[in-house]
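Mind having a look at this structure? Questions to follow.
Here the complex is missing one protein chain, while the rest keep their positions.
And then subunit A:
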Amino acid sequence: MKERILEVRGLNVDYGLGPESVRAVRDVDLTLHRGEVLGLAGESGSGKSTLAYGMTRLLPPPGIVAGGEVIYTLDDGSTVDLLRIRDADLRRLRWSEIAIVFQGAINSLNPVQRISTQLVDVLKAHSARSTPKARQDRARELLGLVGIASDRLHSYPHQLSGGMRQRVMIAMALALEPRVVIMDEPTTALDVVVQRQILRTLVELRERLGFSVVFITHDLSLLVEFSDRIAIMYAGQVVEEATSADLYRTPLHPYSDGLLHSFPALKGPRRELSGIAGSPPDLRSMPGGCPFHPRCGRAMDVCATRTPVLGQSTAGRSVACWLHPVSVG
(Lines give C-alpha, C1' and ligand atoms only; values in the text may rest on other atoms or scores of the structure.)
Protein backbone atom coordinates (compact mmCIF):
# COMPACT_ATOMS: atom_id res chain seq x y z
CA MET A 1 0.00 0.00 0.00
CA LYS A 2 1.32 3.39 -0.94
CA GLU A 3 1.86 6.14 1.55
CA ARG A 4 -1.08 8.44 2.12
CA ILE A 5 -0.35 12.11 1.73
CA LEU A 6 -3.73 13.79 1.79
CA GLU A 7 -6.86 12.29 3.18
CA VAL A 8 -10.31 13.87 3.07
CA ARG A 9 -12.86 12.45 5.50
CA GLY A 10 -16.54 13.28 5.47
CA LEU A 11 -16.05 16.72 3.97
CA ASN A 12 -19.17 18.87 3.72
CA VAL A 13 -19.07 22.25 2.00
CA ASP A 14 -21.97 24.71 2.03
CA TYR A 15 -22.68 27.92 0.21
CA GLY A 16 -24.34 30.35 2.61
CA LEU A 17 -25.40 29.90 6.18
CA GLY A 18 -28.56 28.88 7.92
CA PRO A 19 -31.76 27.77 6.21
CA GLU A 20 -30.84 29.19 2.79
CA SER A 21 -27.53 27.38 2.59
CA VAL A 22 -26.88 24.92 -0.20
CA ARG A 23 -24.74 21.87 0.34
CA ALA A 24 -22.44 21.72 -2.65
CA VAL A 25 -20.17 18.94 -1.41
CA ARG A 26 -21.65 16.14 0.67
CA ASP A 27 -19.75 13.61 2.80
CA VAL A 28 -16.80 13.25 0.50
CA ASP A 29 -14.02 10.81 1.36
CA LEU A 30 -10.91 10.87 -0.79
CA THR A 31 -7.38 9.61 -0.37
CA LEU A 32 -4.39 10.85 -2.29
CA HIS A 33 -1.25 8.73 -2.20
CA ARG A 34 2.28 9.87 -2.70
CA GLY A 35 3.19 10.37 -6.33
CA GLU A 36 -0.20 9.51 -7.77
CA VAL A 37 -2.48 11.43 -10.08
CA LEU A 38 -6.03 11.47 -8.78
CA GLY A 39 -8.60 12.64 -11.28
CA LEU A 40 -11.83 14.34 -10.24
CA ALA A 41 -14.44 14.27 -12.96
CA GLY A 42 -18.08 15.25 -13.27
CA GLU A 43 -20.45 17.60 -15.02
CA SER A 44 -20.41 21.34 -14.53
CA GLY A 45 -21.73 22.14 -11.08
CA SER A 46 -21.06 18.70 -9.65
CA GLY A 47 -18.85 20.16 -6.94
CA LYS A 48 -15.38 19.30 -8.27
CA SER A 49 -13.89 22.75 -7.84
CA THR A 50 -15.83 23.40 -4.64
CA LEU A 51 -14.31 20.23 -3.21
CA ALA A 52 -10.80 21.27 -4.17
CA TYR A 53 -11.15 24.78 -2.82
CA GLY A 54 -13.05 23.61 0.25
CA MET A 55 -10.34 21.19 1.30
CA THR A 56 -7.65 23.85 0.92
CA ARG A 57 -9.85 26.50 2.56
CA LEU A 58 -9.59 28.70 -0.49
CA LEU A 59 -13.32 28.91 -1.17
CA PRO A 60 -14.42 32.55 -1.39
CA PRO A 61 -17.46 33.78 0.57
CA PRO A 62 -20.21 32.67 0.90
CA GLY A 63 -18.51 29.25 0.87
CA ILE A 64 -18.25 27.48 4.20
CA VAL A 65 -16.73 24.21 5.26
CA ALA A 66 -19.52 22.65 7.29
CA GLY A 67 -17.65 19.65 8.60
CA GLY A 68 -15.13 16.93 7.99
CA GLU A 69 -11.41 16.52 8.17
CA VAL A 70 -8.57 17.04 5.73
CA ILE A 71 -5.55 15.20 7.03
CA TYR A 72 -2.24 16.12 5.49
CA THR A 73 0.85 14.04 6.18
CA LEU A 74 4.00 16.10 6.59
CA ASP A 75 7.46 15.03 5.51
CA ASP A 76 8.36 13.73 8.96
CA GLY A 77 5.27 11.52 9.11
CA SER A 78 3.24 13.68 11.47
CA THR A 79 -0.24 14.69 10.39
CA VAL A 80 -2.16 17.95 10.49
CA ASP A 81 -5.83 18.69 9.88
CA LEU A 82 -5.92 21.52 7.37
CA LEU A 83 -9.35 22.55 8.62
CA ARG A 84 -8.20 22.95 12.20
CA ILE A 85 -4.71 24.44 12.09
CA ARG A 86 -3.94 28.07 12.75
CA ASP A 87 -4.06 30.53 9.86
CA ALA A 88 -0.35 31.26 10.06
CA ASP A 89 0.47 27.55 9.84
CA LEU A 90 -1.92 27.10 6.95
CA ARG A 91 -0.28 30.00 5.15
CA ARG A 92 3.12 28.39 5.63
CA LEU A 93 1.85 25.06 4.27
CA ARG A 94 0.33 26.63 1.21
CA TRP A 95 2.44 26.62 -1.92
CA SER A 96 5.40 25.00 -0.17
CA GLU A 97 3.43 21.81 0.55
CA ILE A 98 0.18 22.17 -1.39
CA ALA A 99 0.03 24.28 -4.53
CA ILE A 100 -2.88 25.07 -6.79
CA VAL A 101 -3.05 25.80 -10.48
CA PHE A 102 -6.19 27.82 -10.98
CA GLN A 103 -8.67 27.77 -13.80
CA GLY A 104 -7.90 30.30 -16.50
CA ALA A 105 -4.28 31.41 -16.58
CA ILE A 106 -5.29 34.55 -18.43
CA ASN A 107 -6.89 35.99 -15.33
CA SER A 108 -4.43 34.67 -12.80
CA LEU A 109 -1.35 36.47 -14.06
CA ASN A 110 -1.01 40.17 -13.39
CA PRO A 111 -0.95 41.85 -16.82
CA VAL A 112 1.33 44.71 -15.78
CA GLN A 113 4.07 42.63 -14.14
CA ARG A 114 6.72 40.66 -15.93
CA ILE A 115 6.70 36.87 -15.64
CA SER A 116 10.03 37.05 -13.82
CA THR A 117 8.66 39.41 -11.17
CA GLN A 118 5.70 37.17 -10.53
CA LEU A 119 7.82 34.03 -10.33
CA VAL A 120 10.42 35.61 -8.08
CA ASP A 121 7.79 37.05 -5.79
CA VAL A 122 6.85 33.75 -4.21
CA LEU A 123 10.49 32.69 -3.88
CA LYS A 124 11.20 35.92 -2.07
CA ALA A 125 8.25 35.48 0.27
CA HIS A 126 9.07 31.92 1.28
CA SER A 127 12.87 32.04 1.38
CA ALA A 128 13.80 35.53 2.39
CA ARG A 129 17.49 34.78 2.69
CA SER A 130 18.08 33.81 -0.92
CA THR A 131 19.99 36.27 -3.10
CA PRO A 132 18.32 38.01 -6.04
CA LYS A 133 20.71 36.19 -8.36
CA ALA A 134 19.72 32.80 -6.95
CA ARG A 135 16.04 33.66 -7.32
CA GLN A 136 16.49 34.69 -10.93
CA ASP A 137 18.29 31.45 -11.64
CA ARG A 138 15.54 29.47 -9.97
CA ALA A 139 12.89 31.31 -12.01
CA ARG A 140 14.81 30.50 -15.19
CA GLU A 141 15.08 26.89 -14.12
CA LEU A 142 11.34 26.73 -13.43
CA LEU A 143 10.53 28.01 -16.89
CA GLY A 144 12.90 25.42 -18.27
CA LEU A 145 10.99 22.72 -16.38
CA VAL A 146 7.78 23.53 -18.22
CA GLY A 147 9.53 23.94 -21.55
CA ILE A 148 9.63 27.69 -21.96
CA ALA A 149 12.83 29.24 -23.26
CA SER A 150 14.57 31.30 -20.61
CA ASP A 151 14.62 34.41 -22.81
CA ARG A 152 10.87 34.65 -22.16
CA LEU A 153 11.56 35.29 -18.49
CA HIS A 154 11.16 39.03 -18.78
CA SER A 155 8.05 38.92 -20.96
CA TYR A 156 4.71 40.32 -19.96
CA PRO A 157 1.78 37.89 -19.84
CA HIS A 158 0.21 39.34 -22.99
CA GLN A 159 3.36 38.52 -24.94
CA LEU A 160 2.85 34.82 -24.27
CA SER A 161 0.33 32.47 -25.85
CA GLY A 162 -2.43 30.86 -23.81
CA GLY A 163 -0.52 27.59 -23.56
CA MET A 164 2.63 29.33 -22.43
CA ARG A 165 0.72 31.27 -19.81
CA GLN A 166 -0.74 28.01 -18.51
CA ARG A 167 2.77 26.57 -18.36
CA VAL A 168 3.93 29.62 -16.42
CA MET A 169 1.13 28.96 -13.95
CA ILE A 170 2.28 25.38 -13.57
CA ALA A 171 5.89 26.50 -13.16
CA MET A 172 4.75 28.96 -10.52
CA ALA A 173 2.87 26.25 -8.63
CA LEU A 174 5.99 24.10 -8.65
CA ALA A 175 8.25 26.94 -7.50
CA LEU A 176 8.55 25.71 -3.92
CA GLU A 177 8.57 22.01 -4.77
CA PRO A 178 5.18 21.23 -3.27
CA ARG A 179 4.25 17.65 -2.51
CA VAL A 180 0.67 18.06 -3.65
CA VAL A 181 -0.45 20.02 -6.70
CA ILE A 182 -4.14 20.66 -7.23
CA MET A 183 -5.03 21.53 -10.79
CA ASP A 184 -8.44 22.98 -11.48
CA GLU A 185 -9.22 22.48 -15.16
CA PRO A 186 -5.75 23.70 -16.14
CA THR A 187 -6.18 22.87 -19.80
CA THR A 188 -9.84 23.60 -20.43
CA ALA A 189 -9.25 26.77 -22.43
CA LEU A 190 -6.56 25.23 -24.61
CA ASP A 191 -6.74 23.23 -27.81
CA VAL A 192 -6.10 19.51 -27.69
CA VAL A 193 -2.57 19.70 -29.05
CA VAL A 194 -1.40 22.17 -26.42
CA GLN A 195 -3.40 20.25 -23.84
CA ARG A 196 -1.44 17.13 -24.69
CA GLN A 197 1.91 18.95 -24.51
CA ILE A 198 1.11 20.37 -21.10
CA LEU A 199 -0.07 17.06 -19.75
CA ARG A 200 3.02 15.32 -21.05
CA THR A 201 5.15 17.93 -19.33
CA LEU A 202 3.17 17.41 -16.18
CA VAL A 203 3.59 13.64 -16.20
CA GLU A 204 7.32 13.99 -16.80
CA LEU A 205 7.68 16.47 -13.99
CA ARG A 206 5.75 14.25 -11.65
CA GLU A 207 8.08 11.37 -12.37
CA ARG A 208 11.09 13.59 -11.82
CA LEU A 209 9.91 15.52 -8.77
CA GLY A 210 7.56 12.99 -7.24
CA PHE A 211 4.61 15.18 -6.32
CA SER A 212 1.00 14.06 -6.19
CA VAL A 213 -1.64 15.64 -8.36
CA VAL A 214 -5.36 16.20 -7.91
CA PHE A 215 -6.57 16.87 -11.41
CA ILE A 216 -10.01 18.38 -11.87
CA THR A 217 -11.67 18.28 -15.25
CA HIS A 218 -14.90 17.44 -16.99
CA ASP A 219 -12.92 15.76 -19.74
CA LEU A 220 -13.02 12.13 -18.69
CA SER A 221 -11.12 10.91 -21.75
CA LEU A 222 -8.18 13.02 -20.63
CA LEU A 223 -8.27 11.53 -17.14
CA VAL A 224 -8.56 7.95 -18.30
CA GLU A 225 -5.37 8.44 -20.20
CA PHE A 226 -3.07 9.87 -17.64
CA SER A 227 -4.41 9.56 -14.12
CA ASP A 228 -3.86 6.65 -11.76
CA ARG A 229 -7.22 6.78 -10.06
CA ILE A 230 -10.43 8.59 -10.89
CA ALA A 231 -13.20 9.79 -8.63
CA ILE A 232 -16.49 10.57 -10.36
CA MET A 233 -18.57 13.29 -8.71
CA TYR A 234 -22.28 13.84 -9.09
CA ALA A 235 -24.33 16.48 -7.26
CA GLY A 236 -21.61 17.03 -4.67
CA GLN A 237 -20.96 13.39 -3.92
CA VAL A 238 -18.34 10.95 -5.04
CA VAL A 239 -20.33 8.20 -6.74
CA GLU A 240 -17.50 6.03 -7.92
CA GLU A 241 -13.81 5.74 -7.33
CA ALA A 242 -11.56 3.34 -9.17
CA THR A 243 -8.27 3.00 -10.96
CA SER A 244 -8.55 4.59 -14.35
CA ALA A 245 -8.13 1.27 -16.16
CA ASP A 246 -10.93 -0.32 -14.16
CA LEU A 247 -13.17 2.66 -14.59
CA TYR A 248 -12.63 2.77 -18.30
CA ARG A 249 -13.16 -0.94 -18.85
CA THR A 250 -15.97 -1.61 -16.42
CA PRO A 251 -17.66 1.46 -15.05
CA LEU A 252 -19.96 0.30 -12.26
CA HIS A 253 -22.06 3.39 -11.62
CA PRO A 254 -24.54 4.17 -14.40
CA TYR A 255 -23.41 7.80 -14.27
CA SER A 256 -19.76 6.88 -14.91
CA ASP A 257 -20.99 4.63 -17.68
CA GLY A 258 -22.94 7.51 -19.17
CA LEU A 259 -19.95 9.84 -18.99
CA LEU A 260 -17.74 7.28 -20.69
CA HIS A 261 -20.27 6.81 -23.46
CA SER A 262 -20.44 10.53 -24.13
CA PHE A 263 -17.28 10.60 -26.22
CA PRO A 264 -16.09 8.29 -28.99
CA ALA A 265 -13.06 6.06 -28.67
CA LEU A 266 -10.43 6.35 -31.37
CA LYS A 267 -9.68 2.67 -31.40
CA GLY A 268 -11.76 -0.41 -30.85
CA PRO A 269 -15.21 -1.35 -32.05
CA ARG A 270 -17.77 1.26 -32.93
CA ARG A 271 -20.33 1.88 -30.29
CA GLU A 272 -23.38 4.03 -29.82
CA LEU A 273 -22.75 7.38 -28.12
CA SER A 274 -25.49 7.58 -25.55
CA GLY A 275 -24.75 10.55 -23.31
CA ILE A 276 -26.88 11.21 -20.27
CA ALA A 277 -30.42 12.52 -20.57
CA GLY A 278 -31.63 15.37 -18.38
CA SER A 279 -29.56 17.78 -16.36
CA PRO A 280 -27.98 17.71 -12.90
CA PRO A 281 -30.35 18.19 -9.95
CA ASP A 282 -30.94 21.49 -8.22
CA LEU A 283 -28.84 21.32 -5.06
CA ARG A 284 -31.54 23.22 -3.16
CA SER A 285 -34.09 20.49 -3.77
CA MET A 286 -32.31 17.23 -4.21
CA PRO A 287 -34.36 14.20 -5.20
CA GLY A 288 -34.86 11.66 -2.43
CA GLY A 289 -32.72 8.58 -2.40
CA CYS A 290 -29.94 8.37 -4.93
CA PRO A 291 -29.45 11.85 -6.46
CA PHE A 292 -28.95 10.30 -9.88
CA HIS A 293 -32.09 8.16 -10.00
CA PRO A 294 -34.30 10.57 -12.04
CA ARG A 295 -31.78 10.40 -14.89
CA CYS A 296 -30.71 6.82 -14.43
CA GLY A 297 -31.72 4.27 -17.04
CA ARG A 298 -31.35 1.43 -14.60
CA ALA A 299 -33.16 2.93 -11.61
CA MET A 300 -34.96 0.55 -9.28
CA ASP A 301 -37.60 1.16 -6.64
CA VAL A 302 -35.04 1.35 -3.88
CA CYS A 303 -33.15 4.15 -5.66
CA ALA A 304 -35.93 6.67 -5.05
CA THR A 305 -36.17 5.99 -1.35
CA ARG A 306 -32.76 5.15 0.04
CA THR A 307 -29.45 6.89 -0.61
CA PRO A 308 -26.63 4.52 -1.50
CA VAL A 309 -23.36 5.20 0.27
CA LEU A 310 -19.90 4.97 -1.16
CA GLY A 311 -18.26 1.80 -0.02
CA GLN A 312 -16.51 -1.33 -1.10
CA SER A 313 -18.99 -3.09 -3.33
CA THR A 314 -19.10 -6.83 -3.85
CA ALA A 315 -16.98 -6.29 -6.91
CA GLY A 316 -14.23 -4.96 -4.64
CA ARG A 317 -14.53 -1.39 -5.89
CA SER A 318 -15.80 1.83 -4.39
CA VAL A 319 -19.18 2.77 -5.78
CA ALA A 320 -22.37 4.34 -4.44
CA CYS A 321 -25.12 2.51 -6.30
CA TRP A 322 -27.79 -0.02 -5.40
CA LEU A 323 -26.81 -2.10 -8.42
CA HIS A 324 -23.64 -2.88 -6.56
CA PRO A 325 -24.61 -3.23 -2.91
CA VAL A 326 -21.96 -2.49 -0.35
CA SER A 327 -20.44 -5.62 1.07
CA VAL A 328 -21.06 -5.75 4.78
CA GLY A 329 -18.11 -6.14 7.09
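The rule is short, and it goes like this: contacts are C-beta pairs under 8 Å (C-beta built on N, C-alpha and C of every residue); 3 or more make two chains touch, one makes a residue touch a chain; residues count from 1.
As a working rule, contacts and distances are computed from a predicted model.
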| item | value |
| --- | --- |
| Protein name as given in UniProt for the chain not displayed, "Fumarate reductase/succinate dehydrogenase flavoprotein subunit", "Ion-translocating oxidoreductase complex subunit D", "Iron-regulated ABC transporter membrane component SufB" or "Peptide/nickel transport system permease protein" | "Peptide/nickel transport system permease protein" |
| Residue of A:24, A:40 or A:65 in touch with the missing chain, whole complex considered | A:65 |
| Residue among A:83, A:101, A:115 or A:205 touching the omitted chain | A:83 |
| Absent chain, residues of subunit A that touch it | 17-18, 53-54, 57-67, 83-84, 87, 90 |
